[in-house]
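Notes for the one structure printed next.
Of the protein chains in this complex, one is absent; all others appear in place.
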Amino acid sequence: MTMQTIGRPTRAEAIVETPAQTLTGGRGLLQHEPLIFELGGWEKTGVDLPEPDLDASDLGDLVRTAPVGLPGLSEPETLRHYVRLSQQNHAIDLAIYPLGSCTMKHNPRLNEKLARLPGFADLHPLQPQSTVQGALGVMDALAHWLKTLTGMPAVALSPKAGAHGELCGLLAIRAAHEARGDARKRVLVPTSAHGTNPATAAFVGYAVEEIAQTACGRVDLTDLAAKLGGDVAAVMLTNPNTCGLFERDMIEIAAMTHAAGAYLYCDGANFNAIVGKVRPADLGVDAMHINLHKTFSTPHGGGGPGAGPVVLSEALAAYAPTPWVIHGLDGFTIVDHAPEGSASFGRLSAFHGQMGMYVRALAYMMSHGADGLAQVAEDAVLNANYVKARLGQVMTAPFAGYCMHEALFDDRWLDGTGVATLDFAKALIDEGFHPMTMYFPLVVHGAMLIEPTETEPKAEIDRFCDAVLALATAAKAGDAERFRGAPFHAPLRRLDETQAARKPKLRWRPGDASRVAAE
Amino acid sequence: MTMQTIGRPTRAEAIVETPAQTLTGGRGLLQHEPLIFELGGWEKTGVDLPEPDLDASDLGDLVRTAPVGLPGLSEPETLRHYVRLSQQNHAIDLAIYPLGSCTMKHNPRLNEKLARLPGFADLHPLQPQSTVQGALGVMDALAHWLKTLTGMPAVALSPKAGAHGELCGLLAIRAAHEARGDARKRVLVPTSAHGTNPATAAFVGYAVEEIAQTACGRVDLTDLAAKLGGDVAAVMLTNPNTCGLFERDMIEIAAMTHAAGAYLYCDGANFNAIVGKVRPADLGVDAMHINLHKTFSTPHGGGGPGAGPVVLSEALAAYAPTPWVIHGLDGFTIVDHAPEGSASFGRLSAFHGQMGMYVRALAYMMSHGADGLAQVAEDAVLNANYVKARLGQVMTAPFAGYCMHEALFDDRWLDGTGVATLDFAKALIDEGFHPMTMYFPLVVHGAMLIEPTETEPKAEIDRFCDAVLALATAAKAGDAERFRGAPFHAPLRRLDETQAARKPKLRWRPGDASRVAAE
Amino acid sequence: MRYLPLTKDDRSAMLAVIGAPDIDALFTDVPQSARLSGPVDLPPHMGEIEVERALSALAAKNRSGAHGPFFCGAGAYRHHVPSSVDHLIQRSEFLTSYTPYQPEIAQGTLQALFEFQSQVAALTGMEVANASMYDGSTAAAEGVMMAHRITRRPKAILSGGLHPQYAEAIATLAHVAGVEVVRQPAAIDGEAEVLGALDGETSCVVVQTPNVFGTASDLTAIAEAAHAAGALLIVVVTEAVSFGLLKSPGEMGADIVAAEGQSIGNALNFGGPYVGLFATRERFIRQAPGRLCGETVDAEGRRGFVLTLSTREQHIRRDKATSNICTNSGLCALAFTIHMTMLGEAGLRQLAAINHAQARKLANAVAAIPGVEVLTPRFFNEIAVRLPLPAAEVLEALAALGIIAGVPVSRLAPDAGLDDVLLLAATELTTDADIAALTKELAGVLS
Partner (left out) sequence: MRYLPLTKDDRSAMLAVIGAPDIDALFTDVPQSARLSGPVDLPPHMGEIEVERALSALAAKNRSGAHGPFFCGAGAYRHHVPSSVDHLIQRSEFLTSYTPYQPEIAQGTLQALFEFQSQVAALTGMEVANASMYDGSTAAAEGVMMAHRITRRPKAILSGGLHPQYAEAIATLAHVAGVEVVRQPAAIDGEAEVLGALDGETSCVVVQTPNVFGTASDLTAIAEAAHAAGALLIVVVTEAVSFGLLKSPGEMGADIVAAEGQSIGNALNFGGPYVGLFATRERFIRQAPGRLCGETVDAEGRRGFVLTLSTREQHIRRDKATSNICTNSGLCALAFTIHMTMLGEAGLRQLAAINHAQARKLANAVAAIPGVEVLTPRFFNEIAVRLPLPAAEVLEALAALGIIAGVPVSRLAPDAGLDDVLLLAATELTTDADIAALTKELAGVLS
């Protein structure tokens, strides 16, 4: 219908101070939302299903009789619950998401659409292979792109995320050593490494030893040489590393590693910075995972799913896990079981990996092409250096010179302001920005790691830098209040993480509802 | 990557007062967004197209040489621009949208999905008919449902919205009179009618005369009788009417109308209240449009598109516009051109109407079925009466008794508070709700018309009523400030509509950008 | 029922608050005689699975454009819509909101409309544009009504190149508004002939470019002549992509532009919903139909947008309104503006050039078939061709071979005497292989 406002057009009145509180706690468009368990839907459902056409059942005692304790919502209530919740999130579609090491870049909707084609989405992993030739074709094409971009002869597609890829790579390395009867014990990892690196090495049964770092933020070759030895299974590096710097001595490191009979594992989480510019094979890498959800833009989805294919050198290719796709005269075949005599270390998980991500990543790579992917690396590096140049005027960078795809700062510049890295980050939230990665890498005090990615326009980076610089000025001017209590304008104020960990409450329990209602 | 917060879990600090302003004007997640013309994209594009393979062209002087003046954005910037804008909207997916007469109900996503099937969406209206039999089948099925639900023998599907349906109905009526050589001049419309009713009647060349209303909010039969006469072409009523009341005397009104040689047009915008419970044919209606975007839930989309099929009585069926679908032995045929001797009044628009809406509405009707549609009416009426009962404790209702699908209040209860209907509505925005329809219908002073619809859960209605009652208490307690300047918590404060109309600025013009930038 | 949140308990509790004994009590005002005693004769409710199966089965009975070579145009064009467009218009906040009557919580829709109006004004070369009409044909009909209001003259002249269904839609409204419509006979390239009918009674001439036969024309002379006679020039455009290659109506002197915006951002949808573009001169704006979004400021001086000049509209002006339109084509306009934003000027020009290039290839290819004559002298992306057989028959034969080979003129204008003329359009989705397939099979059918 229509609004009859005849004679009553609104006029902007003189500014009235905002009343501190609304009567109901409402805040304009921002909706508070209870838990599904508090919405009273104990008998509701949001689906219409036919009556089961059940003759009888011999399940007897196996049947679940006690209530499960699940609430249900009608469809309109469901929509509203999740739409309201969603509006409490930051997202790459809302503004720059400058989390260093996370590569939060644009996620094309074309890829979402293609991954949902029934010919990909409505396909069972164990259908007869004659009925899934197109899907195997996608896997084969993805493998081809990844191998070509890295220069490596083999790739294992099935790992389900970066950490799973690390696992795959180290398992291959372990299998290679075992095949020679050479049981090695240690893996060398720089202190700056991502937590998954040491965690994975330990998971695979190795002792983790840290490699020292030079004053310019790279692997200390002397320390590496000292620690390399006959019981070192692998050196695990990240390149570009987590300080956003290229490991200039990579080729030499590879040579030293190989000379010691070890393998060089490269954490490829930062491949975005060099894709199309440098091939890891040309640096001497033996295994590297590629986070398709970083470099190749499959959406992070609030925490996953990802995909972490691992490219392997000639030395390791034979140890790759099942399954793999082979191309024969009459089409593609997926090999689920390693043939007699194979050196494969086995299987990482059921089925063939993250097909949904393969489609998205392949579409992303085809969209960019060889030319566009090199441009990705260039623009990512350009954007990061621009941030470093602009913010470097005020913030202190632990390492001089150009960076790769992310700019690292420490907290020396905050000395004496009473503002900590964390406070500074929370104040950024008020200004409308997601904070940078904080306190990582560990080698830098109060680290702030900023990765804009290549899909940020200059205007957005400027807006971000302006906000950071304005806050920096405020911090230096002694306006510590602005930081200590921040954020003030977000859906919630600062949360008590200490209490959460001290008395973990990890699920809703009956009885909670009334408590909340009574509050 | 991950956030190393070791030893630095956040703790909730003591409450610090919110700093009134951020440094950049940012407000947490709420993003301010410039116009596309201000984003600097004069040479950008967000599409990759191949080079045109153009040999030559003889268009000569016809070619556009001057700049068009269109900015472009890359794909990531496009996403962000519109996602940011979207978050400044209220929506049915966020909370109750109680606009009386608008029927803002849940829009199932199933319907969106089905309307996008290539078999419907990627279909040209003028393809050979042998290639669109399924589409014609949808039109035929929709027609069957609408005819059955209304009891009417014919339906014209092509009108593109409610007002277009009114046009269609009155054109049929005019054609019917003309066919008899009976040139009538007047159309009778109640004062409470929606603006499109008199506007349409005038558009079709009739003089509009208002029918008075009784003290209980219905058509005044005496006045109607007095005004009916040989030059009255039609009586245009809304039933349930815009006061949310059923026209109890509808059958008698129809008889009087027919006795005067006129036709009874019913505005079916409120069909939601009676679908599956009453058939307009049984009330004597000759023509009625059905807003598929109201009763049958095709999304309002921020202002359209809608669809307004018109059901017609035996008396009017022959005058229906082209095109129509007929079902023969070898399938469906769409008749684009009325055959020789047809009484059809002609064509309303190019092609066959709102196919995208037909699919959605049909899916909606099939989902509910005969049983569910009656439940729709019952729940819509129940929800409205519940609102009327709860709010009636404080607000004044101009008409006593049960209402149908919407509850009407006037502003007598605000007397002396210094708060007008408009202020009250704007204060509701702060509390997190979209206001009700205001100042409509015109027959009630300071009208507030509340239509919850059947897809609102009781909890949401209670939340809404609680907010209205809390505000009412505040208004009566003299807290006029809360209302006068409201809203305070929305993306913008109250807008100056007077200025907008006085110096209309209806488009961006070159030069504006710099002005804005300089501000 | 999955869409209905009330439980049995809710219903009793609510009836108790209302003080009604049962739900029937709430329907007491409905005459007993008219109340249905049971469900109507329609199937009972169905779950998602069943509804999806039933409608997918109907969809599968249609041959969609992607299925093979496809050449239909004649007012609706098969273009590529970037996936971002369709994603964005499905966002709850756009899809499930109403007309933006409360601007404080509708800036998303309002700003997008302001941008839409600005783009449409730029594309058409006009001063102002409204927030959309139902489609191109109703925009054209409203344009004729508007010209009538402005000039207070009784005659409208429609060119023989105007889309016949547009002409019919105009005639329907004109009839009841007392406007005489002079429809000129179908002509491939006869726009200038409107001048013959022009006189002191003429409120407007309505001319389409590219016209329904694909012919693009310079209308400057017609504009001048119309203006000299005190009449307005209404320019109709049914292929919005042509704005990227052809001189704009504004540059040629149009007073009103009524265009179909479907080509940008919107699927074919078997004919609707589409989006009518409506642009005019600033001085006529108070006679324009439809909604207008305007810029203003809020109480704190921040820029914002509102619906404005609503004293033209039905909800304020009732029987004195400029039009009865209320709901328009909001979401289709949103799709249009998003796609146009993605294109930008560079993309639009390139897109238009591709369309033109493919049409030229198409024209050259079919012209080489013996017996086939290309009739359109200057075209953008569509041509009319004369065949040695009735076009509708040839079309059915080609459909059987998997080719949707355009629109026969007889489908639009059975009485025009052009049964042997076929309209063929090419777009960026038309591949060289499509053209080759058409050429081969058409030659086969004709030989």
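By written order: A, B and C. Residues from 1 in each chain.
Note that in this section contacts are C-beta pairs under 8 Å (C-beta built on N, C-alpha and C of every residue); 3 or more make two chains touch, one makes a residue touch a chain.
All of these numbers come straight from a predicted model, not from anything done at the bench.
Considering the whole complex, the residue from A:A215, A:L329 or A:A501 that touches the absent chain is A:A501. Interface note: of A:G26, A:G276, A:P398 or A:G446, the residue touching the hidden chain in the full complex is A:G276.
Seen across the whole complex, the unshown chain contacts chain B at 2-6, 12-16, 28-29, 43-50, 73-77, 79, 83, 108-110, 112-113. By the touch definition given at the top, chain C reaches the unshown chain through residues 2, 48-49, 80, 82-83, 87, 90-92, 342, 428-429.
What we mean here is this: only the chains that are shown with their structure count from here on.
Chain C has its Cα centroid 44 Å from the Cα centroid of chain A.
Of all residues in chain C, those touching 2 or more other chains are 1-5, 45-48, 50, 82, 84, 86, 92, 99, 101, 105, 296-300, 310, 313-316, 326, listed in ascending order.
The set of chain A residues that touch two or more partner chains comprises 2-6, 12-13, 15-16, 28-29, 48, 74-77, 79, 83, 108-109.
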